[in-house]
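Reading through the structure tokens given below for one structure.
Omission of a single protein chain aside, the complex is shown with its protein chains in their original locations.
Chain naming follows the written order as A, B and C, and within any one chain the residues start at number 1.
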Amino acid sequence: MTLRLQLAASNVYTALMSTLRLPGRFESLPKIGEFVVKAARAAGLDERAVYAVELAVDEACSNIIDHAYGGEGIGDLECEVSWQEDKLIIILRDFGKPFDPEAIPDPKIGVSIDELKPRGVGFFLMKKMMDEIRYSYTPESGNTLTMIKQKLST
Amino acid sequence: MTLRLQLAASNVYTALMSTLRLPGRFESLPKIGEFVVKAARAAGLDERAVYAVELAVDEACSNIIDHAYGGEGIGDLECEVSWQEDKLIIILRDFGKPFDPEAIPDPKIGVSIDELKPRGVGFFLMKKMMDEIRYSYTPESGNTLTMIKQKLST
Amino acid sequence: MDISITEYKRCDVVKANGRIDSSTAPQLEEALNSIIEAGRYKIVFDMSDVTFMSSKGWWVLIETQKKCKRYKRGEIILVKVNPNIRDSLNLVGMGSYFQMFDDLTAAVGSF
Partner (left out) sequence: MDISITEYKRCDVVKANGRIDSSTAPQLEEALNSIIEAGRYKIVFDMSDVTFMSSKGWWVLIETQKKCKRYKRGEIILVKVNPNIRDSLNLVGMGSYFQMFDDLTAAVGSF
């Protein structure tokens, strides 16, 4: 298991930045969840916002494994958290295939259950849960998804 | 409400004898229950035996109201507890009509539910719950039911 | 003694607390009869908070059981019977007339 922690977990509360790198497998998700929950609490987010961050990050990482890598065990997942006075910033990096976030349609809401197509709510949730989402790709640094949660967000 | 306590309830733990007199009404039963439970605990009975005493006394008092007095509010019920090193003695007194304990048949056990006649287990229970039961009647002192629970009874 | 009745799709849950003796048994009887009179014969009696029960209470349960089981239309099930109450019921052979469950959900789920 690849696990690189730039700053030990116990230091997370005084750190300005902390990074966790894990194999792109679903079993890494609880570890990444724990890591961002700690960071979100350290940033002073309330428990509702902490859950929002945990959910958005989980959906994003699951998408990376499913869509960017196209399966488990293909490449690593890197999660970097950093915080500023008023916000928590989470950066997810992978080296899978790039995508166009603008091309992902929002899911239909309010349809009958039989009309629901499985999939297609993860990205919508990420946008709803976070205050800001940015995506960029370069061949050198791969896919970079930046998600920002304001401390005083509603 | 007639309530005569020869020794205050808080003294019950050092008392050798304590008496409670209440109107012969069903609403007196919880008070008598509380009184004998305290006495049984003070006597050092285990919780199983304490429950046995509470149940036997409740059945006996209920019978006095139902059968000796033939109804509620006719006469008083007196409950005297006293304890000796190895046993708790409970004496119930009433001035209703006397009865012959020998003439009360034991209930049938193991019959089908439809063959069960309502009533007729209270006296059986009293005998089962206590180690000894004595009954006497004199016109001066009325009906006296003495029930004894040994501390080391099984 | 407080008595509550919760009506579920297939059964009613009756819950009482404290002492069931000659003074409170009629209250229990009334509650159980109100269910039977409504044509409902599947009853769960949640006894988790019943600390004492004299034979007057038992007769109420026996009469209810008879009415419920008539025409095989139902049954009263007892839940979380205090061990002292259970022992005294068994002493006179009355424990055998009732199914006893330790779990309320399981009792409701049995109907």
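Some notes on this structure:
The working rule: a contact is a pair of C-beta atoms (placed from the backbone, for glycine too) under 8 Å apart; a residue touches a chain by one contact, two chains touch by 3 or more.
Keep in mind the model is a prediction, meaning the values are calculated, not measured.
Listed by label, the shown chains that the missing chain touches in the whole complex are A, C.
Note on the undisplayed chain: of the listed residues A:L20, A:I65 or A:I90, the one touching it is A:I65.
Annotation for subunit C: contacts to the undisplayed chain at residues 6, 8-11, 13, 104-106, 108-111.
Residues 25-27, 29-30, 33, 47-48, 51-52, 54-55, 58-59, 62, 65-66, 107, 109-110, 113-114, 116, 118-119, 121-122, 124-125, 128-129 of subunit A touch the missing chain (whole complex, contact as defined above).
Here is the rule we use: only the chains that are shown with their structure count from here on.
If touching chains are joined by edges, the resulting network of the protein chains shown has some other shape, matching none of path, cycle, star or complete graph.
Relative to subunit A, the chain whose mean Cα position lies farthest away is B. Once the centre of each chain is set as its mean CA position, subunit B and subunit C turn out to be 26 Å apart. Annotation: 54 Å between the Cα-based centres of subunit A and subunit C. Separation between the centroids of subunit A and subunit B, computed from CA atoms only, is 72 Å.
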